[in-house]
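One protein chain is absent from this view; the other protein chains keep their places.
Moving on to subunit A:
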Amino acid sequence: MEKLTVMNRIDHVFIERNDTLNVYFTAGYPVLDDTISVARSLEEAGADMLEIGIPFSDPVADGPTIQESSQQALENGMTIEVLFGQLKSLREHVTIPVLLMGYVNPIIQYGIERFCDKCAEVGIDGVIVPDLPMQEYLDHYEANFKEKGIHNIFLISPNTTETRIREIDENSSGFIYVVSSSSITGAKTGVQEGQLAYYQRIQEMKLKNRRLIGFGISDKETYQTACKYADGAIIGSAFIKQLKNDASDSAIKEFVKGIKK
């Protein structure tokens, strides 16, 4: 039991539940300084995990909703430096696991070692870098992440081969991000044709890592479907749309309750 004190918060959540709701939002959106308050509202509303997006000028894996939020965040003045400044007080307000999601170029410019140090310092539990290939990670980045106890999360998609999935499973920690369909974020919503067969195929592979399904998870129905086949789901674009409409504490809570209840 004494291991629990040093356990990564992500691993801890998966011990307790199999219907993890991970909510994504872009740092600095809709306004620069609300990162901590949005995170706190989400936790209070019942989110089990958070993913904070570092905005990038050229987010190739993202659809229009997240692109726009990134552009707005950049215009608001968000940078990695500013974000880590805001996150200094993260662990005074938020107890659930928090991941950072960001494209590789801003992280390279910040410095990968410095990035990992800062993540550990402010209490970040995992990182998702969609355009950092696995081999590149293993060759050049893994040592830094491991040393700081930060999970690096890999993605798989319907077209990922079984061999590749096994390889990703072998090199993953935290969880595997199961991209729900061949798509960018927010592009295809609802349950797609062939999607359940894909979820089932992955489920039957009995991977050693936990799995969260993301992309196109937008409401209670898609969340519950995901929970049937995986350990939970990630909501991104749908929540950004909510923030665009109304980013108040009560609206955020309403949104999360609509999915979890």
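Brief remarks follow.
FYI, a contact is a pair of C-beta atoms (placed from the backbone, for glycine too) under 8 Å apart; a residue touches a chain by one contact, two chains touch by 3 or more; residues count from 1.
One rule holds for everything that comes next: contacts and distances are computed from a predicted model.
Missing chain, UniProt protein name, picked from "ABC transporter permease", "Tryptophan synthase beta chain", "ABC-2 type transport system ATP-binding protein" or "Iron-containing redox enzyme": "Tryptophan synthase beta chain". Among A:8, A:37 or A:79, only A:79 touches the chain left out of the display. In the complete assembly, the contact with the undisplayed chain comes from A:67, out of A:41, A:67 or A:86. Considering A:37, A:183 or A:224, the position touching the chain not shown turns out to be A:183 (whole complex).
Counting the whole complex, the residues of subunit A in touch with the unshown chain are 56-64, 67, 71, 74, 79-81, 103-110, 130-133, 136, 154-157, 159-161, 164, 168, 179, 182-184, 187-188.
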